[in-house]
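Written out below as structure tokens is the structure these notes cover.
Every protein chain except one is present and positioned as in the full complex.
Naming follows writing order (A, B and C), and every chain is counted from residue 1.
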Amino acid sequence: MSDTHKPKLAVWKFASCDGCQLSLLDCEDELLAVAGAVDIAYFPEATRRMDGGPYDLSLVEGSITTPHDAERIQAIRKVSKTLVTIGACATSGGIQALRNFRDVKAFTSLVYAHPAYIDTLAQSTPIAEHVKVDFELRGCPINKAQLVEVISAFLNQRKPLVPHHSVCVECKLKEQVCVMVAHQTPCLGPVTQAGCGALCPGFARGCYGCFGPKESPNTSSIAQQWREMGASEQQILQAFRGINGYSEAFRVESERIEKRLHPSDDPKTP
Amino acid sequence: MGPIEQPRPMTPRPFRIETVKQETSNVFTWTLRAQKEGDTLAFQPGQFTMLYLFGVGEVPISISGDAEASGDLIHTIRAAGTVTQAMQQKQAGDLVGVRGPFGNAWPIEEAEGCDVVLAVGGLGLAPMRPTLYHILRHRERYKRVYLLYGARTPSDILYPEELRAWSDSGKIDVRITVDVGMDGWTGEVGLVTDLIRDIQLDPYHCVSMICGPEIMMHFTARALFHRRIAPQHIHVSMERSMRCATGWCGHCQLGPKFICKDGPVFDYPTIQAWLHKRER
Amino acid sequence: MPYRLDASSLQTLFENLKARGYDLLGPQRKDQAIVYDTLESVEDLPQGWTDEQEAGHYKLKRRDDDAYFGYVVGPRSWKRVFLPPRKRLWTATQKDGQLSLEEEPLPSQPIALIGVRSCEIHAIAIQDRVLLEGPHPDPYYAAMRAQSFIVAVNCTQSAATCFCTSMDTGPGATFGFDLAMTEIMEPEHIFVLEAGSPKGRELLADMDLENATDLQQAHAKAGIEQARQQIKRELPQDGLKDLLYQSFEHTHWDDIASRCLSCANCTMVCPTCFCTEMEDVTDLTGDHAERWQRWDSCFHESFTHVHGGSVRQSTRSRYRQWLTHKLASWLDQFGTTGCVGCGRCITWCPAGIDLTAEVKAFRDSERK
Partner (left out) sequence: MDKRTEVIQVDVLARVEGEGALYLKMDGGEVKEAQLRIFEPPRFFEAFLRGRDFRETPDITARICGICPVAYQMGACHAAEQIVGIHPEGPLRELRRLLYCGEWIESHVLHIYMLHAPDFLGYESAIAMAEHHAEVVERGLRLKKIGNELMSFIGGREVHPINIKVGGFYKVPTVKEIRTLRERLLWGRDAAIETVRWTAALDFPDFNRDYEFVSLRHPDEYPLNEGRLVSNRGLDIDISDFGDHFEEEHVERSNALQAIHKGHGPYMVGPLARYHNNFDLLTPTCQELAREVGLGESCTNPFQSIVVRSIEVLYAYEEALRIVDAYTEPDAPSLDFTPRAGTGHGCTEAPRGICYHRYTTDDNGILLDAQIVPPTSQNQKSVEEDLLHLARQSMHLPTEDLTWRCEQAIRNYDPCISCATHFLKIFVE
């Protein structure tokens, strides 16, 4: 890395819990090295310094939920050479995208006394639905090691080592015992992307999909396995409609189950 | 269990880039020399190495130099994706890692005493060049020698001076065609397969070597069958995802074959069944 | 000449191995399964436990006796010793115009594998062919293999997922071990022990054991025979290779693909699957790089990625590659099948996909 021009880093926040950007501050061992390798030009959670763009690398956390944010992301894209989205909110709309399956007006009046003050969109959408995204880092929250890997890869101009295979692979690499086969615990690991280190199975619980769907996810087959293990349709529906409920593969599966549960809601079925 | 190789097969040896020659807009040729003096790399035409770009990654690249000229290692590379694009940014003096050579060779001995048809498409000329050097050095061992070369456009033609020199020497019948002609192009426009129609050959004493995209190799082989060349005398060079080049990683399997250790060069009957299959 | 070892003296065998410098690796209970891990003493063995297995199903159960090796096979296999899930190959530093690479030291700690089943010995032999007998032997694998001591345990019972009899790989060990033991419960709890190598003979000589009586040897044989009789699953070998090669476009692949999760569990647990990924990493400064080798699987999209996309994009083509490789192209590549009939891929498939049933489906449709 030449000292003459350190790449400028910016960290942006949209609707989110802050956990993903906090992961950067949680990299206690690497934080000062990151600060040495990049110029942290905009990162309000960590610094009062707020330098203008353009930025070489923008990390974007959170989903788009307001008209103002929909405009703000356009402006951020314009000043960012590389734009990387971090976390389930930014890559799939996050948990707040559960509103996408319901009537948002009912939501606002339920939560706020004066819904008129609230300026919100009907849907919570991932960043990639609004602007071109150069790389998506999944997870709720993202994994610290993967974040450092993405930054290193960016600095070294290589492809980040972020595999798209199942959680099962990580589980087996860690030589953990499969909770689905050995404990009869329903698990989303076989359709969920690796990255967390197969945490849940390591703690004897089933994966709940916080890294979103893996490549070629066979959601109907895993739903069938859950059924055979005694899970109710409602449970399976909720399992897909969780933290990454709005990601394509999980959404399609939950809608399929919903249609089966409530055929009358479907205008196409008499 | 024999003694352990030194260095181990998965450990690159450091080489320095001596020269970089830009061949076309996205193809360049490197001349590499070992960082450690006297560390040369003997190879046979058709073999490849694994080139490691520090911190970026490793890719298989065929050797395109002269096997009998001692010394430097020559590679012609197209900037395709992450690693090769980063390679294009490198300059003379920079270091890369080299493992190899790996793989088998073109059947240059089998071809002795025969007509030789070398059919290449695009960058396929690079892996074929060591064979051409060999033939030129030992021209008397071969009968008619054709180089049929299809490029996308005239500006994509690799090694134009050398092609001219080979052609002018009269030792090799060089025929070139392009997919898309441009101003000033007076040569052929069309596919390599079209060139096969016009050549003179003795089908019973002919060996052909083909290198290019799979679809091109498939149709070229078919055109050669029409000229009654037996499938076992047709050889192709295959490409698959490759991680180790040593036969450990399993990525490069094509049906029952490993490209890295059984290939990359195969005679047609061996690979035929798999060339036609669409895996998807 | 077989010897007898009292079950109560099993620890002396362990002590003898330790005295020879071996670390012990063997079965133990962990997270409701029997897995292979470092053993301190016989106390760690899963005494009195057995495993119940079916497609997509594994359950530990208490036995009604105190057998040490009264289970079949678990989710881990011995390939973790010779081809670990992840290992660093080298580290590199680029500084002052020089590139230097430092190879990871090869393992030097000898290991004794306790309780290796016959099918597992066959699996090790298969990986030997892949990783030692090719043009470039794997140095780590070679070092580990050369230093290992294998204590086989003959199967006296089988799981519902076993089919070693079809693959001619068990249930009794016939080669590839230093010691082989058969555990007998009745009339007394003993092991019938025999050596299979000079290393094993030396060890037995030092232990000064009694010979096993004819009756004890007969009991041992009967135990193995009992395991053989229990095996119900089948994977008939006749014409299998051609069947699979010819079934390339068969619609049954689509049926499997509707169930297969492409999760790769089957390849991870399989004792012969050897595919790996090479990962190049750097640190933040960019001065330091490493290469790691880790288990990979033909079920991954990235497995066949070349510039422009993957060759095998669908689960259909990936499962086809796996099964065809195991049972057909493996024969062309290494002169042996890639399956030893241990049944792990059947048990540990979360979707309960059973290769013996899938092969049968191809055969049945052929007959029609």
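Criterion: a contact is a pair of C-beta atoms (placed from the backbone, for glycine too) under 8 Å apart; a residue touches a chain by one contact, two chains touch by 3 or more.
Here the structure is a predicted model, which is why all the values come from computation and not from measurement.
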Displayed chains contacted by the hidden chain, counting the whole assembly: A
Candidates A:A10, A:C140 or A:A223 - the one touching the absent chain: A:C140
Contact with the hidden chain (one of A:K78, A:R102 or A:H262): A:R102
Residue ranges of chain A at the interface with the undisplayed chain: 13-23, 25-26, 28-29, 31-32, 35, 40, 44-50, 65-66, 69, 94-96, 98-99, 102, 104, 106-108, 110-114, 117-118, 120, 124, 140-141, 196, 199-200, 202-205, 208, 210, 235, 238, 242-243
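We take it that only the chains that are shown with their structure count from here on.
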Most remote chain, CA-based centroid, reference being chain A: B
Centroid spacing, where centroids are CA-atom means, of chain A and chain B in whole angstrom: 44
Where chain A and chain C are represented by their mean Cα positions, the distance between them in whole Å: 37
Rounded Å distance, chain B centre to chain C centre (Cα mean): 40
Residues of chain C whose C-beta touches two or more other chains: 280, 282, 286, 313-314
Shared-contact residues (touching 2 or more other chains) in chain B: 55-57
In the complex, chain B residues that touch chain A: 55-57, 82-83, 86
Interfacial residue positions of chain A with respect to chain B in the complex: 156-159
Residue numbers on chain C that touch chain A, as the complex places them: 30-33, 35, 56-60, 75-76, 80, 85-86, 257-265, 268-269, 279-286, 294-295, 297, 299-302, 313-315, 347-352
